[in-house]
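Right, I'll just put the structure down here and ask away after.
Showing subunit A:
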Amino acid sequence: MENILEQIGIDNYIYLSTLLFCVGAFGVLYRRNAIVMFMSIEIMLNAVNLLLVAFSTYHQDAAGQVFVFFSMAVAAAEVAVGLAILVAVYRNIKNIDIDNLKKLKG
Partner candidate 1 sequence: MDVSFILIILLFGAVATYFVGDKWASKAALIFSTCAFAATLYVIYRYNMGEKVSYLQTWMSRPRIVIGLQADGMSLLMLLLTTALTPIIVLTSFGNLFPKSRSFYALILFMAFAMAGTFLAVDGLLYYIFWELSLIPIYFIALIWGSGEAERRKKDVVKFFIYTFAGSLFMLVAFIYLYTKTGSFLNLHLYNAKLTDTEQLWIFLGFFLAYAIKIPIIPFHTWQANVYQKAPAAGTMLLSGIMLKMALYSIIRWQLPIAPKAAHDYKYIFIALCVAGVIYGSILALKQTNLKKLLAYSSLAHVGLIAAGAYTLTIDGLRGAFVQMIAHGFVVVGLFYAAEIISRRYKTEEIAEMGGIRIQSAKFASMFMILVMASVALPGTFNFIGEFELLYSLAQANIWLAVLGGTTIILGAFYMLRMFQQVMLGDKGTKVFKDVTFGEGFTFVLIIAVLLFFGLYPRPITDFVTPSLQKVLVYINQIN
Partner candidate 2 sequence: MDTNLALLLLLAPLAGFLLNIFIGKKLSGNVSGILGSVAVAVSFAVTLKFFLQVNGGGEPINVNLFKWMTLANFDVNFAFQLDQLSLLWLMFVTGIGTLIHIYSISYMHGDENIHKYFGYLNLFVFFMITLVMGSNLLIMFIGWEGVGLCSYLLIGFWYKNHDFNDAAKKAFIMNRIGDLGFLIGIFIIGYLFHSVDYIDIKNAITSGNLDIDMTWLGIATLCLFIGACGKSAQIPLYTWLPDAMAGPTPVSALIHAATMVTAGIFMITRLNFLFDLTPDVQNIIAIVGAFTSLIAASIGLAQNDIKKVLAYSTVSQLGLMFLALGLGAYHVAVFHVITHAFFKACLFLGSGSVIHAMHGEQDMRYMGGLRKVMGVTFITFLISTLAISGLPPFSGFFSKDEILMTAFHHNKVLWVVGSIASIMTAFYMFRLLYLTFYKDFRGTEEQKKHLHESPSLITFPLIVLAILALVGGAISLPGHSWLNEYLSPILTNHIEHHELGTTAYMLMGIAIIGALIGIGIAYFKYIKQGFVPGKDEEITGFSKVLYNKFYVDEIYTAIIVKPIYALGAFFKNVTEVAFSGFIFGLGRLANALSTQGKVIQNGSIGFYLLVFVLGICSIIAYIFLK
């Protein structure tokens, strides 16, 4: 395992996951389509997962990888719930543009 980190330094993992995270974040902020926003959130989550795995190897500590499994399971559950909500929304207003979802305000 150590050779992987020897071949590609830990800093590269950090750069990559930062990049992925930023892509995700901008995606969430920029796009209006709820499905695409979901995908962006997934990208952010996976960026974090990647970083967790990388550091797990770096620190020789399996806890990080266990955590990733948790996070993946939670993400899957979250997507299932989220998509179900979106389906329900779509049935009601026939689109999933978040600009049309303004009813929930104070």
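If you want to know what made the cut, all candidates are chains of the complex that A comes from, given by their letters.
Operating definition for what follows: contacts are C-beta pairs under 8 Å (C-beta built on N, C-alpha and C of every residue); 3 or more make two chains touch, one makes a residue touch a chain; residues count from 1.
A quick note: this is a predicted structure, and the numbers were derived from the prediction, not measured.
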Subject >> Complex member touching subunit A, one of 1 or 2 >> reply: 2
Original post:
What residues of subunit A sit close enough to touch candidate 2 in their complex?
Top reply: 25, 28-29, 32, 98-99, 101-106
